[in-house]
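As you look at this complex, bear in mind that one protein chain is not there, while each of the others sits in place.
After this line comes chain A, so read on.
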Amino acid sequence: MSLQILFDALSLGGIYAIAALGIALIFGVMKLVNFAHGQFIACSVFALILPSADAVAVLGLGALPAGLLIPAILLFGAGLAVLAEAFVFRPLRNASPVALMVASFALGILLQNLLLVTYGGRPKAISLWPELGQPVRLLSAEIPLLQLFVIGAVGVILAGLALMLKRTRIGLEMRAAAEDFGMARLLGVRANRVISGAFALSGALAAVVALVLVAQTGVADVRMGGQIMLVAFIATVMGGMGSLPGAVAAGLALGAVSALLQAFLPPEARPFRDAFLYGLVILVLLFRPQGLFASASAKPRV
C-alpha cells in the first residue's frame, strides 16, 4: 500500500515537475507566464491522430513505432512553441509581463478553438502503447509498467537538462539570461537564439507530458492540458518564480501531496481533491509569499 503511494507520488510528481519546468524555463528568460502551455500539451496530443470529428481516433503520427514517434512528437511540440514565439511573443518582446501573460492566454484560447474546429469537442479514445498498462509486481506493490517508464523518463530528462544547463554553451547562456537579460545581451548572448532555445525546450517538455497523459488516460480531450498547466503554474509560484530547481522540487511536492490526498481523503471528498490541493497552496503562500526557493532576481530593485 505505502509503496504504491510512493510510486504514485513519484510518477505524478515527475509529470508535474516536467510541466513546471516547461513554464519556469520561459519565465526565466523572458518573464512570460505562458498560459498557452496547456494548449501546447493538448496540440501535441492531437498531433498523434488524424483530424476528424469521430469518437474513436484514428492514429496518424501515433501509428509510428515508438523509436520514431517519440522524436517526432517532441519535434512537433518544440516547433509549435518556436512558431508561437516567432509570431506572437517576438513582436511583444518589450511589452510588460502582464501584457505578455494576457497575450499567451489569448493564444491558448486560439489554439484550443482551432483544435475544437478541426477535431470536434467530444473526447476521443486513443490506444497508444496499451501494453504499458500491465501491472508489474515489485516487492509488495503492483505497479503499472507505465509508471516505471514515467519515473525513469523523468529521471533521465531532469539529469539531461541539468547537464545541458551546466555544461553547454546554450545552457550557460540561458542561465545568464535568466539572471539578468540586459547584462547577458551586453556580454554577447544572442537574445533570439536563447529565447527560441527556451521555447523549443519548453515545447518539447510539453510534448513529453502529452505522451504520458495519452498513455495514462487513453483519451484525447481538447481541455486536457488545462489542469496540469494549473498545477505547473502553482509549482512555479511555490518554487519561487523563475527558479528551475524550485519548480522541480515544488512539482514533486505537489505530486506527493496529491497522491496522499487521493489515498487518505474519505471517498466522498475525493472529487474535491484538486480543490484541497489549490487551497493548501494558497495557505503555503500565506506564510511564504515569495515562494519556497525565491531567486535573487525576483525582488524588485530600485
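Rule of thumb we're sticking to: a residue touches a chain if its C-beta (ideal position, glycine included) is under 8 Å from a C-beta of that chain, and two chains touch if they have at least 3 such contacts; residues count from 1.
FYI, contacts and distances are computed from a predicted model.
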Given the options "(2Fe-2S)-binding protein", "L-lactate dehydrogenase complex protein LldG", "Amino acid/amide ABC transporter membrane protein 2, HAAT family" or "YeeE/YedE family protein", say which is the protein name UniProt records for the missing chain. "Amino acid/amide ABC transporter membrane protein 2, HAAT family"
Of A:L114, A:I157 or A:A263, which residue touches the hidden chain? A:L114
Touching residue (missing chain; options A:E142, A:D180 or A:D274): A:D274
Taking the entire complex into account, which one of A:L3, A:A63, A:L83 or A:V98 touches the absent chain? A:V98
Which chain A residues would touch the chain omitted from the figure, given the whole complex? 31, 33, 88, 91-92, 95, 97-99, 101-103, 105-107, 109-110, 112-114, 116-117, 226-227, 230, 233-234, 236-237, 241, 271-272, 274-275, 278-279, 281-283, 285-286, 289-291, 298, 300, 302
